[in-house]
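Moving on, here comes chain A:
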Amino acid sequence: MRRLEIRSKLWPFLALSAGAAALTAGAAQAAPLVKECGKNGQYVIGFSQANNAEPYRQHVNDELTAAAKKVPQFTLQIADGAGNVNTQTSQMDNFVTQKVDLILISPFEASPLTPAVARAMKAGIPVIELDRKTVGEPGKDYTAFIGGDNFKIAEEAGKYVAGKLLPDGGEVAVLEGLPSSTPAVERLNGFKAGVKDNPKIEVVAEQAADWLPDKAQTAFAAMLQAHPNIKAVYASNDMMAAGARLAAKGAGKVDQVKILGTDGLPGPAGGIRAVAEGEWAATFTYPTGGPEAIEMAKAILLDCAEQVPTVVTVPTTAITPDNAKQLMGN
Partner candidate 1 sequence: MNDAATALKSAPARPAPRRLDFFAVAVRFQSVIGLILVAIGGVIFSPRRHGSILFLAPDNIANIVRAISETGIIAVGMTFVIITAGIDLSVGALLSLSSVLTATIMTTWGWGLVPTLLFVLICGAAFGATQGVISTKFRLEPFIVTLAGLQTARGLALVISGNQYINISYGDGPGLAPPIFSVLGDRLFNNTVPVATLVFVVVAIVATFVLNLTRFGRYVFAVGGNERAARLSGMPVTLVKISVYAITGLVSAIAGVVHAGQFNFGSANDGTGYELTAIAAVVIGGTSLFGGSGSMIGTVAGAVMLGALANVLQLNNINAALQLLATGAIIVLAAVLQSLVRRREGLGR
Partner candidate 2 sequence: MSAAPLLAMRGVAKSFGGAQALRGVDFDLQRGEVHALLGENGAGKSTLMNVLSGVIQPDEGEILIDGAALRFEDPRAAQAAGVATIFQELDLVPSLDVAANLFLGRELTRGGVLDRFAMRRQAKLRLAEIGFDMDVDQLVGDLPVGRRQIVAIAKALAYASRILVMDEPTAALTASEAERLFAVMRDLAGRGVGIVYISHRLEEVPRVADRVTVLRDGKVAGAASPSAPQSELVALLVGRPLAELYPRRSGGRARRVLRLEQARYQPRRRRAGWRAPQGVSLEVHAGEVVGLAGIMGAGRTELLSTLYGAGGPGAWSGTVEIDGKPARLTSIAAARRAGLAFVTDDRRGGGLMLRDSVGRNLVASVLRRVSPFFLMSKAREARLAGEAIAAFDVRPPRPDLAVGALSGGNQQKVVLAKEVLGEPRLLLLDEPTRGVDVGAKGEIYARIRALAAQGVGVLVASSEMPELIGLCDRIVVLRGGRSVAEFPAGAEERDILEAAEASQDEDDE
């Protein structure tokens, strides 16, 4: 009975998830994930954010806060890890001390935060990982992972360039994120895999700009000097795309260079507006997973779920001039 109810509630949620197949058979565990659950309780959810000082992460916070507000039983606590594994570890430990009912975490780095997640799990607190994973097996070492697939998103961007944007080929550049960070590597490799579809496209330059617009501007300006025929640039996040646009403008090449971003952030500084106003060719949303995470929290805490899907991949949306204006309206 109860189980059916959960299924039905989760149905739209599960439909989104490509990774739902990874669901382990839960017949063996008949107990709910959290003992003190039910619709009448009050629950504290702690979210350990890797670093508030990035527009994308702020966007995640906003979406999570908005989703949590709709559930009267939930109180959301956000802790800023400030881009520092030590700080984030201590915040995770504090959540455990506080005995929050559920923890969401976007780990700044994978293996350093693994022990902290393990301590939380050991204390009986479910941990849902957002956007980035720690080391281990979902469903065992942590409750679930919800996020986008960096490689796939960048690959789609690459395919978009190869098929739609430059079917006749040409020179292409890549602006990488902070070197040695996982998403930077994945997005770089994804994009390069995507453009392979079109042998006439040549990646002539790739430079790290650490996710930062000013560094991206400097780097791309230098690229345009070295390769005046660059036709498109893929920026691994929206901020660097904005920097690339400034560099193109400085070189007088805004019409020649197609700019692609990643993240698809809303707001006046975000990528959706830039595409809608024709500044960029496209940007690819990196979904926050915020609403999905709150849905999962509801299943665990309010509905006493005995199991949840352990990997939920939220697909990307390509934002192109076709849909950007409409999305702006939302």
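Here is the rule we use: a residue touches a chain if its C-beta (ideal position, glycine included) is under 8 Å from a C-beta of that chain, and two chains touch if they have at least 3 such contacts; residues count from 1.
Regarding candidate selection, all candidates are chains of the complex that A comes from, given by their letters.
Predicted model, so just to flag it, every value in this text is computed and none were measured.
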Of 1 or 2, the one touching chain A somewhere in this complex: 1
Candidate 1-touching residues of chain A, taken from the complex the two chains share: 52, 77-80, 82-87, 89-91, 93-94, 96-99, 109-115, 135, 178-181, 185, 208
